[in-house]
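Beneath this line is the structure, given in structure tokens, with notes to follow.
Of the protein chains in this complex, all but one are displayed in their positions.
Chain IDs A and B follow the sequence of writing; residue 1 opens each chain.
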Amino acid sequence: MKLTRLAGAAVVLALCAVGCGTSSDDSGGSAGDSDTPGGFTAPDVPMASELGDNEGALSILAWPGYAEDGSTDKTVDWVTPFEEKTGCQVDVKTFGTSDEAVSLMQSGQYDVVSASGDASLRLIAGGDVAPVNTDLVPNYADVWPFLKDRPWNSVDDQMYGIPHGYGANLLMWRTDKVDPAPTSWSAVFDDSSAYAGKVTAYDSPIYIADAALYLMNTQPDLGIEDPYALDADQLAAAVELLKAQKANVGEYWSDYLKEVQAFTTGDSIVGTTWQVIANLAEADKVPVKAILPEEGSTGWSDTWMVGSETEHPNCAYAWLDHIISPEANDAVAEWFGEAPASSKACEIATKGFCESYHAGDEAYAEKIHYWTTPIEECLDGRTDVTCTTYQEWTQAWTEIKG
Amino acid sequence: MASSGSAGLLHRSPRLRLGLLLGPPMLWLGVLYLGSLAALFITSLWTVDAFGAGIQRTWTLENFRTLFTLDVYRTITFRTLLTAVAVTVIDGLVAVPVALFMAKVASPRWQRILVILVLTPLWASYLVKAYAWRGMFSTGGPLDSVGLSPGYGLSATIVTLAYLWLPYMVLPMYAGLERLPDSLLEASADLGAGTWTTMRRVVLPVLFPAAVAGSIFTFSLTLGDYIAVKIVGGTNQLLGNVVYDSFLTGNNMPFAATVSLIPVVVMLAYLTAVRRTGALENL
């Protein structure tokens, strides 16, 4: 996902999180939409009921790349138009991990924040963000319905933020070197020996969920319902699968450039990817193809939220409305390489952009199991076992790589 | 008057002068830096709560148990030490003739040019150089097209790191040899010593501490590296990666602290061992 986020290095925790909720699901058994996995009650924080004049200032806490003001690239700027339109002078602070975002939001100095799943639920639970009155955000009407009222952005059907963009981890291969064309993740797991030394995988503990997702389909006996809720035995099975895979892995990737380069030179010929990487490789005329395999895949979805102590509620709502306005939402999505949340963004996007990211394709989106930070309390609702935490996944990942 | 008064007091009281001179640096290094290291050690005895959000300040040896009982950490430690030794040896072998040529063969004019040539790469970004090596090692890349690329892996990592740290080895050696007067070498020759005897009895005693000084850099830089191995190391990971992953990805500061004590112990042992060689004054 996230260009810069990964780029910035750190951070997978950031990627998603505790509340990203369980996947949305084709898997059946998980909790209903409005029940957050932990099942907590949100603290009573008042919601804005009407808007007044803009206050003239807004401080934004964002992932790098989510609030660009032209300083990275002159042509990439959706902050300046906002300032001109609303008179709200914007001050952007970026953060590197969800933990940092949470602790910065607790200071009460920021009006809006772009939160990943883990941060979003923690922020709601801590009373640091307010429910969002979607009636005051006209552009909310254009957001894809399947992104609304989901476990990672709402509590009891009350939205706590505005969906912003999402994406999936795909399977990519070199069409000239991999034959026949794969349709399943088995290409990088059980059948990976055919491409020994040329397989690549995402370098992060969260990749364990990809293995769990595969096992969920191939070994139903393990009883995996949610790839982010693994008990000790299920984690061990995923680790075993990944250790077997490692023998055939040429290298793990964690940034764009590394992966595009590896596929360009042929150092890697099959593995996980993001749509943006596939597009970049294709633009460089590398013969690659990327699909969402039959088992579905992992992915991400982010939300803009409003601080509960904001002194600039009007500018904050103006920003929420701006960021999912067709122009801004399209600009962010194209810069970042993810599907925009607004359907209207697709009407003005570069030709073919939304198609290539499958924006608005509900069936496609339902196959994505959004990144969530695994916690002790099983996210699939099981209460008879404790699940493995992200720390355990991190250590397991170190062991897998050896 | 006041200033000359205080200066007079300073002049009369060496202890006060020592205290004033040493106070600020010691406050910085002794309190801030050593304090940080001590805090790191303390943190290694703590743990994180299951939610991963915070550090639990309860005393436990759990982290050390994990570190010592899981094979994977031993493997990684050995791999890292092996890499550090290999990088140091390669740099040492390359640096000796280069430093010798620079200090004892090249004309003063060329000496200056060579120093610039050796120094310049230090200003090119570390990351950019590492990525350049990724290009060099790639399938069908410049090295592969002449059949010399080992592909991504540990040997690629060793070459890349040796490349990155080479100036840190060449320069102390050059500085050491440069200080060695030519007349001393000539005297040795006049006294009948052959080239090899002179090498052994005159040059080596200068070269050795310089090499040790250089090796402190190559060793410590390798022990702490986690970026180059990600770029050219294939599936390999070094100690630096474990520290980095535990800290930033895993959000497990106590375990990161525990792992980081390995390079600390290694370097302290190394520093203690080489202290007598006078290498520390060659840094």
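One rule holds for everything that comes next: contacts are C-beta pairs under 8 Å (C-beta built on N, C-alpha and C of every residue); 3 or more make two chains touch, one makes a residue touch a chain.
Criterion: contacts and distances are computed from a predicted model.
Colleague: So which of "Spermidine/putrescine ABC transporter permease", "NADH-quinone oxidoreductase subunit N", "Regulatory protein YycH-like domain-containing protein" or "Ferrous iron transport protein A" is the UniProt name of the chain that got left out?
Modeller: For the chain missing from the view, the UniProt record says "Spermidine/putrescine ABC transporter permease".
Colleague: For the chain that's been dropped from view, list the shown partners it touches.
Modeller: Hidden chain contacts in the full assembly come out as A, B.
Colleague: Pick out which of A:D179, A:D284 or A:E347 touches the chain that's been left out of the picture.
Modeller: Reading the full complex, the residue touching the unseen chain is A:D284.
Colleague: If the hidden chain were put back, which of B:M136, B:A156 or B:V206 would touch it?
Modeller: Once the missing chain is taken into account, the touching residue is B:M136.
Colleague: Based on the whole complex, identify which of B:A156, B:L185 or B:L207 touches the chain you can't see.
Modeller: Answer from the full complex: B:L185 touches the omitted chain.
Colleague: On chain A, what residues meet the omitted chain?
Modeller: That gives, for chain A, the contact residues 3-4, 6-9, 64, 70-74, 93-96, 100, 255-258, 260-261, 264-265, 280-281, 283-284.
Colleague: Which parts of chain B are in contact with the chain that was left out?
Modeller: Counting over the whole complex, chain B touches the hidden chain at residues 3-4, 7-8, 10-11, 14, 17-18, 21-22, 24-26, 28-30, 32-37, 39-40, 43, 55, 94, 97-98, 100-102, 104-105, 108, 111-112, 114-129, 131-133, 135-136, 138, 140-142, 145, 163, 166-168, 171-172, 174-175, 178-179, 185-186, 188-189, 193, 195, 198-199, 202-203, 216-217, 220-221, 223-227, 240, 243-244, 247, 253, 256-257, 260, 263-264, 267, 271, 275, 280-281, 283.
Operating definition for what follows: only the chains that are shown with their structure count from here on.
Colleague: Of all residues in chain A, which touch chain B in the complex?
Modeller: On the chain A side, the touching residues are 9-13, 18, 96-97, 99, 102, 122, 203-205, 246, 249-252, 254, 257-258, 261-262, 265-267, 373, 375-376, 389-391, 393-395, 397-399, 401-402.
Colleague: Going by the contact rule at the top, pick out the chain B residues touching chain A in the complex.
Modeller: Interface residues on the chain B side: 48, 50-53, 66, 70, 72, 75-76, 131, 134-135, 138-141, 151-152, 230-231, 233-237, 242, 245-246, 248-252, 255.
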